Every structure is written in C-alpha cells, then in structure tokens.
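Complex shown without one protein chain; remaining protein chains in place.
Right, chain A next:
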Amino acid sequence: MTVLSLSKALNEGMRKAMEDDPKVLIMGEDVGKLGGVFRVTDGLQKDFGEDRVIDTPLAESGIIGTAIGLALRGYRPVCEIQFDGFVFPAADQIITQLAKMPMRSLGAIKLPVVVRIPCGGGIGAVEHHSESPEAYFTHTAGLRVVACSNPADAYTMIQQAIRSDDPVLFFEPKRRYWEKAEIDTTSTDWWTPLHAAKVVRPGAHVTLLAYGPMVKTCLEAAAAAEDDGRSLEVVDLRSLNPLDEPVVMDSVRRTGRVVVVHEAPVNSGFGAELAARITEQCFYHLEAPVLRVGGFSTPYPPSKLEEHYLPDLDRVLDAVDRTFGY
C-alpha cells in the first residue's frame, strides 16, 4: 500500500498508462517542466520526453483540436485544461468535433481523447478558476463525463479513461487534490468499471447523491447525521454520462428520500437530470420530492463569499431535514 494524494494518484495513473502504451501523450499548458499548475503531471516530461509530454501554446481550442488530429493518427492524447473556466474556448472543438466525429464517420473513427478538467471551488481563487461546467458536457452526446472524488478512484479512473476508445471528460476536484489515502497500486483487483457508481456509505433513511468534491462533504454530513439517529446513504456517482442508474435507483427505492448535492448552480444542473430520472423510475417509492443542494443562479462569487455559495455540511443537513417535512 502507498499513501498518495489525489493529485499524485492521477500522476501515477498517467505514468502507468504511458508506460503501458507508447501512444499515450500528455498535452496542455505548462504540463511539462512545471508539471502543471497543480503539479498533476509533475516529472512526466522528464521521464517520457517532450514528444510525449507536450507543452502547448496557450490556446485551449488548439489543444483539443490538435489532440483530435493526433488521435486520428493513432495516438491517445490526455489534454489538461488548466482550470474549469478555461474550457469554454475549447467548447466548440469538444462539442462539435470531439463528441461527434465518431458518429460522423459511421464508426470508422475512434477518438480516445481524455480532457482533464480541474473543477470546482474552495481554493480561494479568482474568477473563472472555481466553476463546475459538467452539465454543458453531459448534455452533449458522444462524450463520456466522469468525476473522481478520492485518490484510489483517481488512480484507476484516469487509467480507464485513457484506455477508453471514446472521448472522456475527466473532472478532477481541485480542492481535494491534496487529500491523501492508501492505495494499493500493485493490486489487479481494482477494476470497477468507469461507468459504475459506488455506494460509499450505506444508510437507510436518505440517499445523498454526489460526485467529485461533494462526496467528501456528503460523507461528513452522513457522519454528523448519525448523531441525530439518521442513517444517510452516500452514493458517489463517479460517472455522469452514462449514469449508473441501477445503483442510483436501487438506493432510492430503499431509502425513499433523496438529496442531490453538487457545486454547480442548481438551475439546469446535473441534479435536475437526476431528479427527473428518479421521479420517472421511482415515483411510488418516494416519500418526498428529490431535493437539490448546489450553487446559486449567480456567477461563482469572489472567494471571500465562496463559503456561502458552496454546499457545506449544514446545507446538506438542512436539506435532509426538509425531506422529512413532507
């Protein structure tokens, strides 16, 4: 067992993928000598060279567009978008090209491109450095959208994403980069499928649905609720597209109450999709409406206000209380 932070686990996962397959490339702004602004690619250029860990010009559309071309030539590029809010200049290439080219080719083309996006807030950053743009991409057919929440998943999921023949948008919870856990990197018994959700804490009374940075917040809320005699089940969705519906619906049918928690604005967020699907499939099992806890319908605020914007343990527990009010 090795103790690794989430960022180091990603680094080790990419290193393993690069060792296993010479076609795997890393590309992005500052990913080489600097090792990325979060050091997630630290040391990779030193060990694999500038042709495989490519410091690119500063243009996000160019990163994704050229990654598509490299993939067409047989490579498996892993692109780093430096911060969530900077993915938008690349949105055209991601949405109109990366997502749709395989279908456009009637299956002749595969685009095994991973787009890594450090996402979410809580690190005191300036504007455009703390956003949660996942719903823009779950709305786009042709992309797989996943989010890791802990070091062990980070290590395995990044390798699975790189092995996937489909384009994968890989959301990394930047405020959890420094959290550590024990990982058995020698084990071969870690192959939970990339699309699979996990019940990370079993419970009986309420299901908390979360992904990425909010999984830890929900686990803390569940621990606190236990003191009040409430048993909260926490499901880490891990994959948003496709959604692992059997795991989600099974949990909802057992508890009858659901709170969805994410950092992104609630309005038209991924929680709305979850609420709709749960209502369609579990209507007669529900004791209360599906409640959502998330960001407000405002731009992400200046960092001195972000503690109010971001869902925390108290807002999650408040929603849990409200589900019992019905």
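Just so we're on the same page, a residue touches a chain if its C-beta (ideal position, glycine included) is under 8 Å from a C-beta of that chain, and two chains touch if they have at least 3 such contacts; residues count from 1.
Quick note on the criterion: contacts and distances are computed from a predicted model.
A.B. asks: What protein name does the UniProt record of the undisplayed chain give, "Pyruvate dehydrogenase E1 component alpha subunit", "Oxidoreductase", "Bcr-type benzoyl-CoA reductase subunit B" or "Sugar ABC transporter permease"?
C.D. replies: Of the names offered in "Pyruvate dehydrogenase E1 component alpha subunit", "Oxidoreductase", "Bcr-type benzoyl-CoA reductase subunit B" or "Sugar ABC transporter permease", the one UniProt assigns to the missing chain is "Pyruvate dehydrogenase E1 component alpha subunit".
A.B. asks: Which one, A:4, A:53 or A:68, makes contact with the chain that was left out?
C.D. replies: Of all options in A:4, A:53 or A:68, contact with the hidden chain holds for A:68.
A.B. asks: Looking at the full complex, which residue from A:20, A:47, A:127 or A:165 touches the chain that isn't shown here?
C.D. replies: In the full complex, the listed residue that touches the missing chain is A:165.
A.B. asks: Which residue, A:10, A:53 or A:101, contacts the hidden chain when the whole complex is considered?
C.D. replies: The single option touching the absent chain is A:101.
A.B. asks: Touching the hidden chain in the full complex, which residues of chain A are there? Just list them.
C.D. replies: Counting over the whole complex, chain A touches the hidden chain at residues 51, 56-57, 59, 61-62, 64-75, 89, 92-93, 96-97, 100-110, 141-142, 144, 164-166, 195, 241-245.
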